[in-house]
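Of the protein chains in this complex, one is absent; all others appear in place.
What follows is subunit A.
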Amino acid sequence: MGENSSDENEFDDWFIESLKIYNNIHEYQLEHPTRVIEWTSEKTICVAGYSSDKNEILELLLPLKLFADDNQGLCAERDFKVVHGGFSDGSVHCLKHIPGTRCVVTNDGFSSNVQVWDLGGDDCDVIKRTGVLQLKSASSDKGVKIAPGLTGGPCVLHGSRISDIQLTELASGKPFYSLGTDIPDLLSSLQFVSASVFLACACNGDLYVGDTRKPSALQNTPAEGREGVHWCMGVKTDLSSSDPSSCSVARLSSSCQVVVSDLRDLRAPVCQAQLDVQRKTTNDDFMNVTWAPALDNCLAVSGFDGMVQIYNTASWRPELMEFQPLFVHRGHMMSDDQFDTSSAVVTTHVWHPSRPRTVLSAAVDGSVHVWDWVHKATASC
């Protein structure tokens, strides 16, 4: 049939092209789709289901072939290994690893409970729930955003609105710090940039800077956004620098714009761009913007459709202009078993912490891809 053969052609074209545009690519099919990918060590990630009923949380070991480097040819091992697994009674919308521990925390995207889990060690492969933090939060059915503390004892920063942002110690459940403001705006993203300085991005695009050492200090930078537009944020920290303010913040809007700001001067954005994206989904839930940890001026965007786009911000300007991506990963839209590609949507993506161009992405059909793209131009990316 005509339709099938044109689909096949499109797939074949992409397949041939993939030989040149990727160094490596691995594609996996989970039983249930995930909207979280969280690094738990240099070689392991956690994924979890988000159906309304019972879900699995899995800790996966990346294939050995990816790390073989010199001897890659002699290593045939291409599969994920499920090293630990557990069951969650509810959906998992958010999953964060607490650095320096074998502990992760999750939230279901509706309630204000944060579940605490022990991933387990060598002697047992079951992920067990060790506790629940019942958080006092302003009414919201959008769940809680979580940012793990970077140093010190295990603690998490969390909130559903700007007004209820709080830092809680995991072991005791006691709050260390509260923002103490009555700004009711819904929270979209939350992240620490240093041991005590954190950024909070509201759904309307406003950016707030807080310091857990100074409870009432809060800096606000509104986004130049229209009403009704949803925003999220990605933060690039230079952890080698002792100055917490040397970090870039990218804010992504649901109208496919990215605004890049520097923490040292939040008054005006450093640059911005209109992305080359045709939105395929009206859901803002999966919007995601991240900076490449091991490359300069390189960010990845996903959540509007079945693609992950990589942009080089070095050529961006303070005025809004359209820019083309440096690289586009189309793998999630290329299915060789008649999956309807128009409904493919990427739910999340993450960069490998040290390998410069390695990215992991997941989509609504349960696919998880690990890909290493080839840099063509000689830009700083």
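Quick notes on this structure:
Operating definition for what follows: a contact is a pair of C-beta atoms (placed from the backbone, for glycine too) under 8 Å apart; a residue touches a chain by one contact, two chains touch by 3 or more; residues count from 1.
Keep this in mind: contacts and distances are computed from a predicted model.
UniProt lists the omitted chain of the complex under the protein name "Integrator complex subunit 11" (options: "Immediate early response gene 5 protein", "PAR6B protein", "Integrator complex subunit 11" or "SRTD2 protein").
Of the candidate positions A:D69, A:D123 or A:E319, contact with the unshown chain belongs to A:D123.
Across the interface with the omitted chain, subunit A contributes residues 12, 15-16, 18-19, 24-31, 56, 60, 63, 71, 73-87, 123-127, 336.
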